[in-house]
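Every protein chain but one is kept in place in this view of the complex.
Showing subunit A:
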Amino acid sequence: MAYSFDFSSLADYGPVLAKGVAITVELIVVGGALGVGLGIACAWAKALGPRWLRPIVSAYVELIRNTPFLIQLFFIFFGLPAVGVGLTEMQAAILAMVINLGAYACEIIRAGIEATPRGQFEAGSSLAMSPIQTFRHVVLVPALQKIWPALTSQIVIVMFGSAVCSQISVEELTFAANFIQSRTFRAFESYIVATVLYLLLAVLLRQVMRGLGLFLFPRRRKTT
């Protein structure tokens, strides 16, 4: 190959990359936590909520799952200010990620809830638990445990999706790579470094989710 790699010209840009990584982490931590929260609320509404709420949640889920994240992001960042809702880049990016993850998490968590046998609801209420207590202790926690791996994968996918937030100039990892390549003209090297960092972030995210799973479901750990 005629091309000679030169990673040394990237050496000065360590702080830029570090900042990019920090913002990607911020996006995924805040967006992930709020998104899973929204997903839980929607899953409750769809599986057990009032009848009138269900079609609304279904429409939201279908709309988000069948449109690209990029368009959702642009709609929120460029479209909403036109109707009077102005958001900063960071707020728009997090809102888009929450709305996006919320829809996917809803479907994943609902599958877990529906796998809970009907008798457990009845058992919960026979122990004089309120519907909310039953939902939290009897339905939600075992459901989350069942779908934890699928939820983890979805959060990783959302983190990869966050790369497009660079397009509304959120200064995350892809933005940093774009910045570096525009300064050094070392496009290939810049994107290889960013790609490797994404790969490492994904590994780290999976480990954190695994640890969180062990912390959240301590007594229910299966021997298998």
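The criterion applied here is as follows: contacts are C-beta pairs under 8 Å (C-beta built on N, C-alpha and C of every residue); 3 or more make two chains touch, one makes a residue touch a chain; residues count from 1.
Throughout what follows, contacts and distances are computed from a predicted model.
Asks: UniProt name of the unshown chain, from "Amino acid ABC transporter permease", "2Fe-2S iron-sulfur cluster-binding protein", "NAD(P) transhydrogenase subunit beta" or "Aspartyl/glutamyl-tRNA(Asn/Gln) amidotransferase subunit B"?
Replies: The chain we cannot see is, by its UniProt record, "Amino acid ABC transporter permease".
Asks: Quick one: which of A:P55, A:P68 or A:P131 touches the chain that's been left out?
Replies: A:P68
Asks: Touching the left-out chain: which of A:L34, A:L80, A:A111 or A:M129?
Replies: Within the whole complex, the residue contacting the unshown chain is A:L80.
Asks: Just checking the interface: what residues of subunit A touch the absent partner chain?
Replies: Residues 1-3, 62-63, 65-72, 74-75, 78-83, 160-161, 163-164, 167, 174, 177, 181, 187-188, 191-192, 194-195, 198-199, 202 of subunit A touch the chain absent from view.
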